[in-house]
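For reference, the structure is listed below as structure tokens.
With one protein chain held back, the other chains of the complex are shown just where they sit.
Note that the chains take the letters A, B and C in the order they are written out, and that residue 1 is the start of every chain.
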Amino acid sequence: MGAILTTDRLTKNFGGLTAVNDVSFSLEQGEILGLIGPNGAGKTTLINLISGAFPPSKGTITFEGRNITRDKAHTVNTLGIARTFQVVRIFSRLTALENVLAAMVDRRRKGPWSLVWDSFFRRACALTEDKESCATADSLLDFVGISKYRDEQAGNMPYALTKRLEIARALATQPKLLLLDEPSSGLNPAELTGQIDLIQKINAQGTSILIIEHVMKVIMGISHRLIVLHYGEKIAEGEPEKVYNDPLVVEAYLGGDSDAQH
Amino acid sequence: MSARLRKMLLWAVTLAALFMVPYVVEDRYFMHIVVMAGIFTILTLSWNLLAGYTGQLNLGHAAFYGIGAYTSAILAMQTGLSPWLGLFAGGLVAAVFGLMLGFPALRLSGPYLAITTIGFAEILRLVAMNWVELTRGSLGLSGVPLLTPIKIGDFTMQFYFERDYYYVVVAAVLFTLFCIRRLIGSEFGVTLQAMRDDEAGAQSIGINPSSYKLAVFTISAFFAGFAGGLFAHFARLVSPELLALHNTFDILTMAMIGGLGTIAGPILGAVSLTILSEALRSMEEVLKIDIRLIVYGLLLILTILFMREGLVGVIKNTWARVKGGR
Amino acid sequence: MLNIENLKVAYGKAVALHDVSMRVDRGELVTLLGSNGAGKSTLLKTISGVNRALEGRITWEGREIQNQPSHTIVNHGIIQVPEGRAVFPDLSVAENLRMGAFTRRDDDGVAKDLNEVFELFPRLKERRTQLAGTLSGGEAQMLAIARGLLSAPKLLMLDEPSLGLAPVVREAIYHVIQQIYQEKGITILLVEQNARWALKVATRAYILENGRVTMEDTGAALAANPDVQRAYLGH
Partner (left out) sequence: MVPVMDSLFLQQVLNGLITGSVYSLIAIGLTMIFGVMKISNFAQGDYSMVGAYTAVFVMAWVGGWLGWIGSVVAAAAVVGLLGVVTERLVFRPLMTRWTDIDMIMVSIGLFILLDNLAQLFFGATPRMIGDPFGGVTVNLGVASTSLLRLFCFFFAGITIFCLELFLNRSRMGVAIRATSQNRFAAQLMGIDINQVYRITFGVGALLAGVGGVLYGTLFAIYPTMGALPTLKAFAVTILGGMGNVRGAIWGGLILGVAEALGGNYIAMEYKQAIGFFIIILVLLVKPSGLFGRKEGA
């Protein structure tokens, strides 16, 4: 046990706006940590900072004892952090299977030229005919429950399922930590339940998870702990029930009013 | 197994048909056109690798073609290097330039990349025009040696007539096709397409877009340079005209009309447009005007407006409809 | 005045609004609450004719207006003040206001409204010649609202007017909104994060969740409803 991810006084400014302000927290090995907060609180920015989409203005990020503050997105992924996006970013002209296959390449060891070499001298035929890789990819599609769409172009899949495809793709990079940015946005209630099950299943396999979610039913049900951001600052942290009833959090969500009674 | 057998049979028939062409058509002018169609097929395939599979619009592709042609010609004329090696040397030198162009291209996209690549080609064209000691300027290098004969036992293959070059160019197209198909089908190809569809998504699975873009620029340039070498030893004349913008525009028109981001598209586009343009040229005697390029421009516009997936898309949809209709 | 029936809107394959029905009557201040991604902005954009409705009807003063082009909607007097203070950064404050009156031909009326707007927002008068991109967040929000007022709205739709503003500035904006409603008598459809304040000033309110209306009542009743806290947090 122990912290797998730690951020120390993380700050991000965009022009004059401070999107994330002095945020420190740590995520324990095997934990599901929920990240909530009102619209514009800086949740997605925080995930972008951790995943290396852009560097923080101040502060440090440590993953498994290694300082990853300045690492680029692709490096962060090869170290063992995978993510999904608020608005899905799947490869729309590739099939579901190819989406997963693309993520399975062991990029810790292989660069482009090594893949070029492979395509002539290692692989007998096309990647989609490689039984071993396809078996692994298929099992991932099966795991998230979309094997029916294996050979469908991802752009033609129903939206709810592309969110699952994105998770399968992230899992294909064999992450130790998974960052989920609103995995249930745009889903209907029936689809929500499936999504909760899936996230718990992933966690049960030992993957730590940081999840942004605005659907309370999802976040309260699965998080071991919650962090609340408001105006880029961390205003509460702890057990879901405790955080949920924290007056400061209620205030952040419902808004203050000069003559409101507490 | 039968599917595989059918595929092999199809290949055998295609190869046999390709082999027979010079025996059926003996017209030298026609064979000349076919050879040029082959060279443009290689150019179009290589341009499409960049534009169709990584979404990078390179409008300076003709520069690589020219570099390959000059390299191979100069090596053969000044050092006596075998033209066969020259073809690959031309490809390699073009690849080095491709890598060089790749670096600025990493930070640019859309119109910025388009104009930078045009600038790259135009600067090199001016160099070819003005470095007279090496290139003989706008006169060009004439008398580039022919490909040297190949001896296999008692049999000697000479490369003198268009039909001889026809076999070379068919082999070269097949070689290019083989390489590009292998690349596209592999992990490398899937990675490129992933990047093209969503770069941030690609980074999130550990793809470093920069290094892949550099690799594709280099590979794409290699094949263009290779095609340039073929042209040099076939036409025996290399001039700065090879690097001109209109060559790149021809290439992109062929790729778009055939079908961007497919393998069959560039081949279909290059072959059909070459044939079309010859048909139009023969009509010139009747019409008294050259409407070849007008048709090119019109077709390019219409393709983008009404058939985004090009001829390949049209064929695919028609096929699906015929099959569905049954 | 505005009536929405069974509205369905989607972005590509993602359905943003399923079967939304609501109405705004003349002289009302209606509030639309809901968490991030519930579909509030989508609803406003669809009313404004920027997004297309797949199904359902929007009627304005008895006439169907769904999927009319946005400039026609503005001509009807339905004006949206977009989220994030979307002013034109390289136009001056005066030019921004002029764009607000783009569809109007009554120059005298515009001049009169401009004076009223400057009374409401004296700071904008001071900064008339300044580029809008150099304004502070609060000033830009004021400009966005002022620009909306110059369009001569019959219905003013405010999308998250207090988003990302410091508390003091927020209070000022609230004050102005109440002034616009009470003194000018303009009908308002308000999307707001601060549920407590919004419910206090609203005549009626809707709660939107995952693209569906889940509650509807008077502002006071909803404010008193113990479930609202839960509802608003997303149950």
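The working rule: a contact is a pair of C-beta atoms (placed from the backbone, for glycine too) under 8 Å apart; a residue touches a chain by one contact, two chains touch by 3 or more.
All values derive from a computational prediction rather than experimental measurement.
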Among the chains presented, those that the missing one touches: B, C
Which residue of B:Ile33, B:Leu81, B:Leu108 or B:Leu146 touches the chain not shown here: B:Leu108
Contact with the hidden chain (one of B:Thr116, B:Thr218, B:Thr262 or B:Ser277): B:Thr116
Which of C:Gly34, C:Gly56, C:Gly100 or C:Pro161 contacts the chain that the document leaves out: C:Gly100
Residues of subunit C in contact with the chain not shown: 48-50, 69-71, 73-75, 79-82, 86-91, 95-96, 98-100, 102-103, 147, 151
Touching residues (missing chain, whole complex) on subunit B: 51, 55, 57, 104, 107-112, 114-116, 118-120, 122-123, 126, 129-130, 245, 249, 252-253, 256, 260, 289-294, 296-301, 303-305, 308
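In this text, only the chains that are shown with their structure count from here on.
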Contact graph of the chains (line, ring, star, complete, other): line
Intercentroid distance (Cα basis), subunit C paired with subunit B, Å: 55
Separation of mean Cα positions, subunit B and subunit A [Å, integer]: 42
Separation of subunit A from subunit C, taking each centre as the mean of its C-alpha atoms, in whole Å: 33
Sequence positions of subunit B contacting 2 or more other chains: none
For the subunit C and subunit A complex, residues of the former touching the latter: 12-16, 18, 35-37, 160, 163-164, 167, 171, 192-198, 200, 210-211, 229-230, 232-235
Partner subunit A, residues of subunit B touching it in the complex: 179, 182-183, 185-191, 193-194, 196-198, 200-209, 211-212, 214-215, 219, 261
For the subunit A and subunit B complex, residues of the former touching the latter: 51-53, 72-75, 77-78, 82-83, 85, 89-94, 98-99, 101-103, 105, 107-108, 110-113, 115-116, 118-120, 123, 125-128, 166, 169-170, 172-173
